[in-house]
Every structure is written in structure tokens, then in C-alpha cells.
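Rather than the whole complex, this shows some of its chains in their spots.
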Amino acid sequence: MTDTIFLTGVVATSPRHVTTSEGLAITSFRLASSQRRYDRALAKWVDGDTNWFTVSTFRALATNAAGSVAKGDRVVVSGRLRVRDWESTDRSGTNVEIEADALGHDLSWGTSVYTRHVSVPA
Amino acid sequence: MTDTIFLTGVVATSPRHVTTSEGLAITSFRLASSQRRYDRALAKWVDGDTNWFTVSTFRALATNAAGSVAKGDRVVVSGRLRVRDWESTDRSGTNVEIEADALGHDLSWGTSVYTRHVSVPA
């Protein structure tokens, strides 16, 4: 339950799909999430600041995401947050990752045609 | 933030789409959500009990849901929970509703072809 996050946003990079030597499918992409807030002066909802995340999916979700999600799509995501510092020879930084438990196209912004597969997700 | 819920499940009834006399689009359906739990004796994930909800969507999300979601689809939903008692002349009961903020097909169980619409959701 800890560090569980739910969010909606725009897929900002083409999803990258790899299979490890152990056979684990992984699909990942960058996600831009703009927070909507109600502006009392304007009396309407406006975009707030944008958060950037790296979203990673695994196994059946990774395979299906690779065949479904494209740059520019609006998606809904839930998962566990991971905040990680990194360092290379000349630079360092912080990466904010989401290991996705669930992912889907956001129907507030479009329609989707869905094909359900029969197998149980691993 | 209060009473916010996130869940995944199976659409159990054909979505019902109506437009009120004020022009508000509403789409609603029943959702069956089976909790997955790790069975230590079996050393694998198994289905637990099932929760039943009425999911309601409004405005652009309602219109897009009506054109996208079918009985049997696996979906991801977030929204606010509403627990309501009801009474008729000879019966009474409790309905557990979710007013959805976000909804999408669950890519753990299938693939989807998405068409993003240009307008901003109301």
C-alpha cells in the first residue's frame, strides 16, 4: 500500500520495449502529468505545473502496452513510486519512476477499441 | 481527496447511456472487482472475494465510455466512493457507487486502439 500513486497524463516519448536475457518483457516511457486545479478568480479549472515520470511496465502489461500505447496518448496509471538518485562520471540527478500495476487509455480524452486476451496476466 | 478509490475489474453489464433534459451525458455500468491476494501455501496469486459497484461517468467521459466500453471488458477506474441506502415500498438495500474521474481499458488483459479527440474534457 505504501507509496501507491494514481495519476493521469500524456505519454511524452515513444514506448521502448525490451526483453531481458531472462525473458522478462519491459516497456517504459516518459509521462507528463499536469495537475488541474480550480482557479477561484477565473471560476474554472486550469492546468497547473507538470510532473515528469518514467513509467515502467512488466510481463503481460509490458507486451500489451508496447502494442497499444503511442507518444501523445492520454493514459491512466497506478503503481508504486520510486525516487532514485543516479550518478555518472560527470553528472548526477534524480529519477522519479512508477512501476505500473495498471495502465489504460484515458477515456476522458478519446475512445478506444479493446481486444481482450484470454490468458491470465502473470 | 476523501473517499478516493482506485480499482480494476470486469464490466458486468452493458453500459447504459442517457442524456438528461439539462443536456448532461451519463454512462453507467456494474463493475465486478475481484481482489487478488498472494496465497503463501499455494505460492501464487489467487482471486479473493468480489466487490460489486455501480460506476457512473459524466460529460465527455460518459460519451467516450458509451462508444468504447462493453460488457466483459477489463477496466481501470478511479473516482469518489458513495455508499447510499435506498428504500422502495417493499424492499430496501445499499448501493455502492463510484463517480468516476478516470476510466480506461486495462492493458494487463488486452490491447487497445486509441483515438484521441482534440477537445478539452469539460
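Structural remarks
Labels for the chains are A and B, by order of writing; each one numbers its residues from 1.
Convention: a contact is a pair of C-beta atoms (placed from the backbone, for glycine too) under 8 Å apart; a residue touches a chain by one contact, two chains touch by 3 or more.
Computed from a prediction, not measured in an experiment: that's the story for all the values here.
Here 2 identical chains are displayed in place, and the whole complex they belong to in this file is assembled from 4 copies in total.
Basically, only the chains that are shown with their structure count from here on.
Taking each chain's centre as the average of its CA atoms, chain A and chain B sit 20 Å apart. In the complex of the two chains, the chain B residues touching chain A come out as 6, 8, 57, 60-61, 64-65, 67-70, 72-76, 78, 102-117, 121.
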